[in-house]
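Only a single protein chain was left out; the remaining protein chains are all shown in position.
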Amino acid sequence: MGDLPEAVVREIVARALAEDIGPGDITTAATVDPGTPCRAEIVAKAEGVVAGVGVAEATFHAVDPDISFEYAVHDGQRVAPGTVVARLSGDAAAILTAERTALNFLQRVSGIATLTAQYVAAVEGTPARIIDTRKTAPGLRVLDKYAVRAGGGANHRMGLFDGILIKDNHIQAAGGLGEAVERAREAAHHLVKVEVETQDLAQVEGALSAGADVIMLDNMGVEEIRRAVELIGERAETEVSGGVTLETVRELAECGVDYISVGALTHSAPALDLSLEIGDA
Amino acid sequence: MGDLPEAVVREIVARALAEDIGPGDITTAATVDPGTPCRAEIVAKAEGVVAGVGVAEATFHAVDPDISFEYAVHDGQRVAPGTVVARLSGDAAAILTAERTALNFLQRVSGIATLTAQYVAAVEGTPARIIDTRKTAPGLRVLDKYAVRAGGGANHRMGLFDGILIKDNHIQAAGGLGEAVERAREAAHHLVKVEVETQDLAQVEGALSAGADVIMLDNMGVEEIRRAVELIGERAETEVSGGVTLETVRELAECGVDYISVGALTHSAPALDLSLEIGDA
Amino acid sequence: MGDLPEAVVREIVARALAEDIGPGDITTAATVDPGTPCRAEIVAKAEGVVAGVGVAEATFHAVDPDISFEYAVHDGQRVAPGTVVARLSGDAAAILTAERTALNFLQRVSGIATLTAQYVAAVEGTPARIIDTRKTAPGLRVLDKYAVRAGGGANHRMGLFDGILIKDNHIQAAGGLGEAVERAREAAHHLVKVEVETQDLAQVEGALSAGADVIMLDNMGVEEIRRAVELIGERAETEVSGGVTLETVRELAECGVDYISVGALTHSAPALDLSLEIGDA
Amino acid sequence: MGDLPEAVVREIVARALAEDIGPGDITTAATVDPGTPCRAEIVAKAEGVVAGVGVAEATFHAVDPDISFEYAVHDGQRVAPGTVVARLSGDAAAILTAERTALNFLQRVSGIATLTAQYVAAVEGTPARIIDTRKTAPGLRVLDKYAVRAGGGANHRMGLFDGILIKDNHIQAAGGLGEAVERAREAAHHLVKVEVETQDLAQVEGALSAGADVIMLDNMGVEEIRRAVELIGERAETEVSGGVTLETVRELAECGVDYISVGALTHSAPALDLSLEIGDA
Amino acid sequence: MGDLPEAVVREIVARALAEDIGPGDITTAATVDPGTPCRAEIVAKAEGVVAGVGVAEATFHAVDPDISFEYAVHDGQRVAPGTVVARLSGDAAAILTAERTALNFLQRVSGIATLTAQYVAAVEGTPARIIDTRKTAPGLRVLDKYAVRAGGGANHRMGLFDGILIKDNHIQAAGGLGEAVERAREAAHHLVKVEVETQDLAQVEGALSAGADVIMLDNMGVEEIRRAVELIGERAETEVSGGVTLETVRELAECGVDYISVGALTHSAPALDLSLEIGDA
Partner (left out) sequence: MGDLPEAVVREIVARALAEDIGPGDITTAATVDPGTPCRAEIVAKAEGVVAGVGVAEATFHAVDPDISFEYAVHDGQRVAPGTVVARLSGDAAAILTAERTALNFLQRVSGIATLTAQYVAAVEGTPARIIDTRKTAPGLRVLDKYAVRAGGGANHRMGLFDGILIKDNHIQAAGGLGEAVERAREAAHHLVKVEVETQDLAQVEGALSAGADVIMLDNMGVEEIRRAVELIGERAETEVSGGVTLETVRELAECGVDYISVGALTHSAPALDLSLEIGDA
């Protein structure tokens, strides 16, 4: 599962299976005798980037560790309709019980990877990196952010605990931008950088004076972004944020910014169509 | 929270907050003094159907039970950009810490309700009900299915435990359709109905003979669906499934089927754009 | 473990062991050197129906996965005093630590299976099926209901979530029986049936008019039950409930009802006497 | 809840409710509008000793902390058919949802208390105390043992962690009775006593020589017990164990033993019949 | 892991790893390719008593069950700087990720064992046993108390549940020492002894009259302890408690007391210096 933390994945998988199986898969228990062997393939039904195969594998193995599961593609690989993604064999009842949950994971992770890959392709050749946000499905953040990496994007901070991002309300509460940055540096440990959200060039100048490591240019127009990038120069990194679409992303990237964050990657990516095709053993 | 089971929601909310806050919201802890009061509004930024306000409320209250939270709309209500959804006041630090998680819930649930409402509108006047599937975000099924109800749709079974749905592989394992239905009836308790998945008219006839309560017409063409509906008559309920889109759903509904299940409602609904606008106390 | 959901069983077993072992089995830790081998047999001390051997196995394996555990009978099998139920070998300390918890499971599940088998025998030759209720030991419902199946009975719904059972108070709150049934059908998904509890023939007629799928005849006399069965005919299934005993059950069954639910199966079954006899390795 | 540890009870109650409610009480959600008021009484339907009213209260309050719950009897009190045990008022939906789980607790705990009281009455006037065993329902030990106290009995050790009980297999593994007792004393902390299980008078003498604090007379006949009690005198306390019934318990008690342990108290007590009678608000 | 309960250790280890790894070891994930082999040794950097090697092993195995882990010393063994404690080999990424947590366990447990061994050595030749208290690190009690045993000490009760220790406030609440002891004996099961805390000789006499099994001499001077020991004779065991140091412990032990409890063993033991030295595979 690449760089996914296994304990976290195990817990997410267990919870998802519990949600679906509850006190029992009554259809399978009634109709499929224990020990009935079967073979199956996970097959792509649409074009896209597959990711999360390891999570699907973990799902099948949580139901039955004896299921054999072979990868036919690796995470981040582009597939076409009909591409076989993985091959399974083992107890038919276990495979049928795990099927839907495994596919739910795989389709979501692949959907995010696929959308991310489109944004990444759109900015190819520019210095900008496509990054995600904290706008993830509650409880699935490590998977959603893994999907972004698999699609060629990069991550923003994982949560409120591993990066300082000072917004307008923090500034107001702290009594000013300088105070906010100073208080944040004082409180945070020395391996965490400070990013400041700005809405206009005056705020950009304030952030520079305060010594921000990264300056977020939030909901600015293209022209204003260009001037902000020029103003900032090498003094800080820059992140464009707010209302970015596949149509606008390239023009933003060509402004010379370092990062473009896109909430839609994780809150609005359609699932990639994949299915489990089951045969006899 | 309407008919959402509170204990389940509490657990989902706690997990989502833990994921985002982890060992601490280091920005807010550094910049906002405890006890700083503030007021805020949740505001729609796009047109859609709002749902999940109670989950957002539960999120704020999990961080600080003393936050005041007033509903300005009820779940299932249509909003326009600018509509105020809820009004909050309380400790600024708590509100800032809970903000993103609360919005992640609200935007996802509202996104699903909004897409569902579009499908429901598309079949208006026909007997067909739009229903969901088990293709939900892992760990969030009760919320995803609540969202479908809020958007005017109905639910399919909650999981593998509260309804019999016999698919091709179950039939094969059981040694025939009749055997599968019989074994399922024998094993399941007497308040659970039996649905059988069919791919063609021959299978529909088999399902009728076997005494299925509901017959799923899976991935059939419009003409075949019409003939199936005619063949089945009052002998069973019917569910159309597979590849349904906003473009095709009305024609399917006009075939006279009882239910049309749409996976996209929960696996591909874009988030509804909502934001928290924070002012002074 | 037949159709028992493994994840649920694992959790129940872990909790039971934690309750008994807590911070340590101080007797065994003090007196038995690690690695001491032993052999043991689980032996029936009374006549009855054994069930739950897989749960006993899971208990031993939770303490030590290396214990060898062989089934000598299968769940649902009738045993006499002296019948060997299972043979174990492995680390003596682990077997001694797990012994009581494993037997507690096995004796309870077998006790329920044994009592169920008596009720099932009492109605042999009639169309009636003996079913359980939700009157189970808190936290052990999946096991209690499994035991009923092992004893030849059938299950009623698993919980409040997988079947509609409308009682007097629901009817009153909904504003009438017709309204209650209609609201229930509207709210529940299409694979769940609706049962209505009735106390007299007038209510039976009401339930029929409302279109109930199943009619519960609650605490009625034999004569009234006969008339109810006649009145209902094929229009609904029937369940007799309330105060059923081994003395009365056959007469009730001969009234022609479909189901007879017996709370005592799970709330008052005496344990089946079983013991672990330990020898040397 | 008397001396029941609240955190443990809260967890047991939460688990039991989760088991019964799962993703939702679909009947009540459909038929009972939120906020509908109601009154209810818990009423005894049979003669017995009530116990566990606090657990029933905790169950209702876990579903809705605003339910008013008044005790009409105290734990350990004898009731007759018709005796009101508690009075409730509050939200009808919450009361209906919690009803079965609350009664399951109350009926089990009261059933054990009732059976215990019968054994206690049977030995009245003798020095013997009726005590329980570890043969409790898995996961419910603290409640089962509380019930025994409520019925006038006393407890044996809570688990493997809070008392030394050396059985035949421990002796064999330790290389002799003297060695086993010595090793146990050495390993256990100084507030824990050592009990030794014996099957005949020779073993009783061995236990005395080894300095056992308590000697269990396991499955001995009345005459042998009398001689053992005489032999032991004041040198150790005595516990009779094995196959004790209501018929035999008095004769055993009159042998002059200190404790008589009865597994049936917790593994075979029939539930006490109690019901919730719901009226209007 | 000797007599450590494995389920408890597994849970403590899982929690500690979750705390350190959280959503991922970002350094190792970035720099170490999966499957890179390595060898490592745990080496003592100071003189002391090593304990908890099994907990370190459990930590590595929780991250990767395929790591090979060989003990080079056994728990309770004295080591010098440079002594190899264990040898590992396996996946480099897994070993690096687990390293700090494994060492944190090992250093704490060894630190307590080392300090305990100093106290035990200081009283050598006297009848006194060095015992611990409940002043342990919250959540780590089973490990802290195991460490005391590994260092040659003995344990006091594990918690509030497995021994009676009546303090001044209990006596006052119960209405007198005699009442307190009587109520405690009545309530506790028969394998638990009763200890009474005393501050002066008058209280010691009271405790003797009340029949205490153990008398704690709390914060008394050496002369007073001597007189208390004389007064008590064989009628009860004695425990000295309060402000014991390595300087004073021998004089206290020579008073003839049975137990000397030392809070510092678990609340103030410095960690033993140990490190992981990693080489190539």
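As written, the chain order gives the labels A, B, C, D and E, with residue 1 at the start of each chain.
We adopt the following convention: a residue touches a chain if its C-beta (ideal position, glycine included) is under 8 Å from a C-beta of that chain, and two chains touch if they have at least 3 such contacts.
Owing to the predicted nature of the structure, the values given are computational and were not obtained by experimental measurement.
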Residue among E:P5, E:G90 or E:G111 that touches the chain left out of view: E:G111
Where the missing chain touches chain E, by residue: 12-13, 15-16, 19-33, 36, 38, 92-93, 96-97, 100-101, 103-105, 107-108, 111, 134-141, 158-162, 164-174, 180, 183-184, 186-188, 192, 263-264, 267-268, 270-271, 278, 280
Hidden partner chain, residues of chain A it touches: 3, 131, 154-158, 161-165, 187, 189-195, 213-214, 237, 239, 258-259
Residues in chain B touching the chain absent from view: 14, 17-18, 21-25, 29-30, 34, 62-63
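One rule holds in what follows: only the chains that are shown with their structure count from here on.
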Chain B against chain A, contact positions shared by both copies (same if over half, else different): same
Contacts with 2+ other chains: residues of chain C: 3, 21-25, 29-30, 141, 158-159, 161-165, 187, 192
